[in-house]
Every structure is written in structure tokens, then in C-alpha cells.
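Not every chain is included here, but those present sit where they belong.
By written order: A and B. Residues from 1 in each chain.
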Amino acid sequence: ASFAVAAKHDISKLPRVKQQLVDPPFVPEHDQVAKGGPKIVEVRLETIEKLVEVAPGAKVWALTFNGTVPGPLIVVHEGDYVELTLVNPKESTMAHNVDFHAATGALGGAGLTLVNPGEEVVLRWKAVKPGVFVYHCAPGGTMIPFHVISGMNGAIMVLPRDGLKDAKGKPVRYDRAFYIGEQDFYLPKGADGKYKVYDQPAAGMADMLELAKGLVPTHVVFNGAVGAITGDNALKAKVGEKVLFIHSQANRDSRPHLIGGHGDLVWQGGSFSDVPLTSQETWFVPGGAAVAALYEFKMPGLYVYLSHNLIEAVLLGAALHMNVEGEWDNDLMEQLKAPASFNPAAAMDH
Amino acid sequence: ASFAVAAKHDISKLPRVKQQLVDPPFVPEHDQVAKGGPKIVEVRLETIEKLVEVAPGAKVWALTFNGTVPGPLIVVHEGDYVELTLVNPKESTMAHNVDFHAATGALGGAGLTLVNPGEEVVLRWKAVKPGVFVYHCAPGGTMIPFHVISGMNGAIMVLPRDGLKDAKGKPVRYDRAFYIGEQDFYLPKGADGKYKVYDQPAAGMADMLELAKGLVPTHVVFNGAVGAITGDNALKAKVGEKVLFIHSQANRDSRPHLIGGHGDLVWQGGSFSDVPLTSQETWFVPGGAAVAALYEFKMPGLYVYLSHNLIEAVLLGAALHMNVEGEWDNDLMEQLKAPASFNPAAAMDH
């Protein structure tokens, strides 16, 4: 793999593939082990501004890539070239760009991609670091936090060409992968105690940044809204499957936890060139990072995946549901006596 | 060790031991290296609601396991089975349950253990992951953060059958172990500026959760109260002893630090299946995790163990004291000149 990353290619002769991006929490079709040498992977991101409901009665002008918060996950292999077409529709009210934490130079590409409404830009960059990485809009000055806390961020996964390895260096493959983008919102309330709704993104900026300076969000959500990944949208898996969870937080620390499961393998900071941690109950995402964790499900039933500040998970929204099918294993857990009245007098005899 | 964990046993034939739980910061008697094969370890947790004083003038209806904040540390070996009897006394006002981060399935057992006042339940689960792990009450919805920030959490240590290993894979044993449970409280004040006292737990719930949404606690304490582990209750050790510190925070990030000492070995996320970090000045506990650190004391005197946000340590309460006996070593530190007036004029001559 390392030759591929180090070598400089005659880029014009490399094979090209168009990657069809999909809405999170899903991830685009991809090979876990690269077939052949480096490729140019073409992706298209469109900067979409739209009014979305974060929670009942709480609307925000979301600034997005491709209309979702977070933006789509991109997947390439180490040594591949990402060829991004960034399109800002003429209906937009603001300039946007993109800073890829996985890229090298020009502020991660932000310095070469600023597009006004009605413009587009094409940037090619080489994925030299394996791991999962945040990308986000960074149009300069106070626009940077404003766009990021308005939802304008996503992630890219740069797989090692020969795929993931476990803590002992053995190849490990996943059966499913999900991309969880955690978003902190800072939504101002009016004098009436209701969340304000603004005419357009810029109208709420001063209020929102003033609130944001307090560093306490009003909402912390997965996939753009409280409860977005519950009910019919709950994640699905089967006992015996290995699931890769890619978790990004572009602005604020998070601590992912899978209730009833574990992080069998956790790549710190999302780096696939490091030995993963194992047997983690809760892991950590420093603000401005994407992290990957793998779990092989052993038991069926409902799982809750959340940020384990339980105030943030339950009161601010940072939780999702997952339904796992399969056979229950009494060796791992068994209810020996169902809840029932006990006789305190008898207990005192003991 | 791995055979023991993977194999399914005829559980009915396994040896049984009752573990006598003790109040933190102490830990139950246990073998560092397992004797024989897997056992069933019986533990009893009682859900006790009681009014406690967190700091002078600040009382809270603590929701507890066995009457302490945090609940007791349980100690087993990888491959053992935990057989929990969870008892909710009829005097309780609320339903409680327990989610073990160390367990697999059923929301860590929370889905099978909800007991109303006057009920009890028995749950057996297998400890398949080595490390230190949080357990906590999680009775659903907003009750989850309410019970956890009211003190209803503890930890379990799942030792590798052959004991702990250092960063080079060599066996390491501790002479003492302490369990530090860090608790964040969010205590509302009345119009008179004094902390409110409620008639019963439910009465304060709405106020407390409203305050908690701001994510800034009024108190962050070890062992349930400011100064609980100081004075006569200070921890004790001797020069030359290795001390294992198990630190849990069920809800909020923490950063343990031992003033005057170090983390010689720190198991990230508390996982004993990973190579520990070494020579740490300060380590990290993501909210919803228990972490273990080992230090061999070299010098006598007073030590302060705290969460090294010094505002939290000194103003909110996250600090404890430790007294270490032994011989001072001038090679490690020596005061060569005691504080004394100096002559600035002479100094300027220099």
C-alpha cells in the first residue's frame, strides 16, 4: 500500500470512478480492499441552504452539503485522488467552500474552493492519510463557526488499500457501515420563549453566534434532528454481523457509547494506521474529528447508540436506535427471576 | 484466558461465590489472578433513595445503589458470570434498574431489571470484556439522566484471569486499589439564593433537569460530597506500594491527576486488553466510562488526586487527599534553599 501513496502518478492516465453519494446514516457502495491501483474518485457536493426542523418547534436555516446534516460520507482508498466538484446553486444566499481534514495544503482545500451563489469549482486532492476525517465549510472569520454549527459538515473515509486490521494486525471486515454525524445547534429563543425563525440564514447569524459563545448548545442531534434515527429509520443489523460506526463531530467533543454493546475495535481519532483500542465501553471524539468503531453483535434486540453525556443524549437529542435480529444467548445474559414482590420480613431473616 | 471466555459452560455446575460489597473508595476482597475456572459471582444491589448533604447547605435526594454515591465496586474475572440480585425496597418512591456497560445485550441488562418499589429481580450475565466499566440506573426517558445525575451509578472491574500486564506485557500487581466515583450534581437554588430541599426525589426532578440542560454542574464530587475523602477519610499508602485508582464518571468528562505523582500505567477507557499508556501527567475519562491508572509511590507526604480542571477541583469539589508514609528521597527532590528574603540590589549586580 505504501508505494501507492508515496508515488506520484501520471494522474491523467489513472482510472476514474464516479462515486454516487447517499444520505447518511448510509454509506456509498465501496470495496473494503482496493481493487487495482490508485483511482480518481469523482464526487459532487452541492451547497444547499434549507429551513429544517431540528425538534418540534425548533427550526434552523441549515447550511448543508447535498441537503443533509451531516453531508454525505465519501469513501476512497489511501493513495486515491478525490476530484470534487463543488456547486453553489444560484438560489443560495451565501458563499461556501470546503476544508477536508484528510487533505494536505491550502487550508484543506478551503483556500481554493470558495464559491459564490451560481458558481462551481473543481478541486483534486490526494488521500495520503488512512482514516475517517471531517470535512466542513470554512468561508473565513466568523462565517466558519456559523456555517459549521449550521450543519455544514460531513466526513470522508480513507481506507487502507488492503483494508482494516484489528489490534493484532489481522484483517478485519465489516458487514455493515453507518455514518453518524453529530451536530450541535445553538438556537436563539424570542421574548415569547419560543425558538426564533428567521427569513434567511444571515438574519439569524448574530443571535446564533452570541448564544454559541456560551458554548452550551440547545440541541445535539444525530442526522440533523432529534429522533431522526429512530422508529422506521432505526439502524438494522443481525447477530453475528460486524458493524462499523463512523462518528463525526465537526465542532464539539462527543463520547459515543452503544448501550448493550461495546467498541470491540476503536480507532482513536479515526486513524486506520494505528493499532485500535479494544473492549471500550465509551470512546471519545474530540471536536473537529471523525472516529470509527467496530462491534460484532452478539445479542438481538434494541440498542441505543448515543453520546454518553446522558443529559445531551436524552434532553438535547444525541441518541439513535438500532434493531438487531437473531437468537438470544442465555450464556451471555439471562433473567433468572422476573421482577416480583419480595418479602422484606423474610429478607431480614437472612 | 481466552478459552474460558469463549466457551459456553454448563452454568449449573460452576462454583458460586458471594461477593461482599463494600463502600467506596474501598474495593471488595479479590484475587488479582483468578484461581481455577469461571465462577458465578453473586452480588446484591439495593436501590436506596436518601437525602444526603453534598456540601454545607446543599442537599439532594440521592438515588443510590446500596446507599452510597457511587455504588460499590464489583470485582470479577473475565469469563466469570455475575449473578445480580437487584432489590427495590418498598419504601422507595421510584422504579429502578441497572445497565452494566460490561454486559452484552438487553441494554446492558436495563431491559430486564426494572423493579418497582417492593420488587426484586435476578439477572445473570457473563463478563466477556476485561476492564473497568460503569454501571448505572437507566429507567427510560428523562428518568435516565435524572437517576444518573442523582448518584445512581457505580463500577465493575473485570480482571483478566491472569491479572494485569504492563506496557511491555509483563505481569503487574497492585498493593492497594481504590475506587473513586466522580459525581456531577445540578442543584437548583430558590429565590432566596439557597439550595432547594425537596420532600421527595420526584419533587425536584423538573427543576434539576432544567438546570442540567445547561450542562454546568453546581457540584462535582468524589464519594458523594465535597471533601468526603479528606481528613480521617483520606486515602493511605506507603512508599514503594503500587496503587490502582479506578475512576468512574457516568455522565460527564473528567481528567484525573495525582498531584506529585503520575499515571505510571493508564488503561484508556479502562480496557485491560489494551497496552496501557505510561508516564501520564493527567488522563481522561470520557463521560460514561470508568478508567484505571496505576502508580508506584516514590515519596512520602500529602497527595491530592483531582479532576484537573482546577475550577472543578477546588470550587466544585472534585478533589481528594491521600497520605503516603515512607522515606523522603533527596535524589528525586530536595529543597536546596528555603524561601528567604533576597537582595534585589545584589541580584541586579549579577
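To be clear about the criterion, a residue touches a chain if its C-beta (ideal position, glycine included) is under 8 Å from a C-beta of that chain, and two chains touch if they have at least 3 such contacts.
Keep in mind it's a predicted model, so treat the numbers as computed, not measured.
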{"item": "Homomeric complex, total chain copies (2 given)", "value": "3"}
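In this text, only the chains that are shown with their structure count from here on.
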{"item": "Rotation angle superposing chain A onto its copy chain B by C-alpha atoms, nearest 5 degrees", "value": "120"}
{"item": "Distance from chain B to chain A - Cα centre to Cα centre, in angstrom", "value": "30"}
{"item": "In the complex, chain A residues that touch chain B", "value": "167, 216, 253, 255, 257, 259-263, 266, 275, 277-284, 298-304, 308-316, 328-329, 331-342, 344, 347"}
{"item": "Sites on chain B touched by chain A in the complex", "value": "8-9, 11, 83, 87, 89-90, 99, 101-116, 118-126, 128-131, 133-134, 138, 141-142, 144-145, 148-149, 209, 212-216, 250-253, 268-275, 284, 286-290"}
